[in-house]
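Mind having a look at this structure? Questions to follow.
One chain of protein is taken out of this complex; the other chains stay put.
== chain A ==
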């Protein structure tokens, strides 16, 4: 079974036209990451200025870097899930699933759109972090691309599950993409190390790829070393999470067809 590039690009074109044809959509994509970086940049500048000049720069860099990287995960997750919901809001899902488009091609198209939206959303925040707060994301080294890729893939895994739930349970589950990400955030070790969590909660953090990414980021910025072990854990776990997300999506889609939800979705 070979995926059709023509069908995938047709769906990407449909989603791209929505963004390219609306400056308000582009602005709203960029807006939240920018607000996040400005708020956290100022908070950290203020708080750590009290601690002292030796630790200030490293601490600011670690938190600003974490905020930027976590946004890659958020944006990839929302980019996928909202592209899926666009098809529901426009009552187009039935047309798509009655066409030759295969579910796997649908997923690949949504991933491509998610990646595009993520780049559009984060690029201005990366520039502001460098210019206003002196943090160049790429100064972390080439490993930052591996961190980003892992976070993007984890975002897809979550959104596959959330989108499957929406396909099966309809608009009643439409808050799922946000709810899942907010639920994961305390355990993702974004702003503090895993060791800051109570011991009983640490296994949850260790099961999440982002916690390994952020531990790796802290090692890169704070200790100027590349922690290959953390990256390997993140990548391995991500493969499991992505496989689980795909299985959940296809099973939920099958269940949606069984109960006739595809026709009723949007109501």
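As a working rule, contacts are C-beta pairs under 8 Å (C-beta built on N, C-alpha and C of every residue); 3 or more make two chains touch, one makes a residue touch a chain; residues count from 1.
Keep this in mind: contacts and distances are computed from a predicted model.
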item	value
From "Twin-arginine translocation pathway signal protein", "Ferrous iron transport protein B", "Glycine reductase complex selenoprotein A" or "ABC transporter ATP-binding protein", the hidden chain's UniProt protein name	"ABC transporter ATP-binding protein"
Residue among A:95, A:139, A:171 or A:195 that touches the chain left out of view	A:95
Sole residue of A:82, A:108, A:221 or A:262 that reaches the chain not shown, by the stated touch rule	A:262
Option from A:9, A:116 or A:185 whose C-beta touches the chain left out	A:9
Chain A residues that touch the omitted chain in the full complex	4, 6-7, 9-11, 13-14, 17-18, 21-22, 86, 90-102, 254, 257-260, 262-263
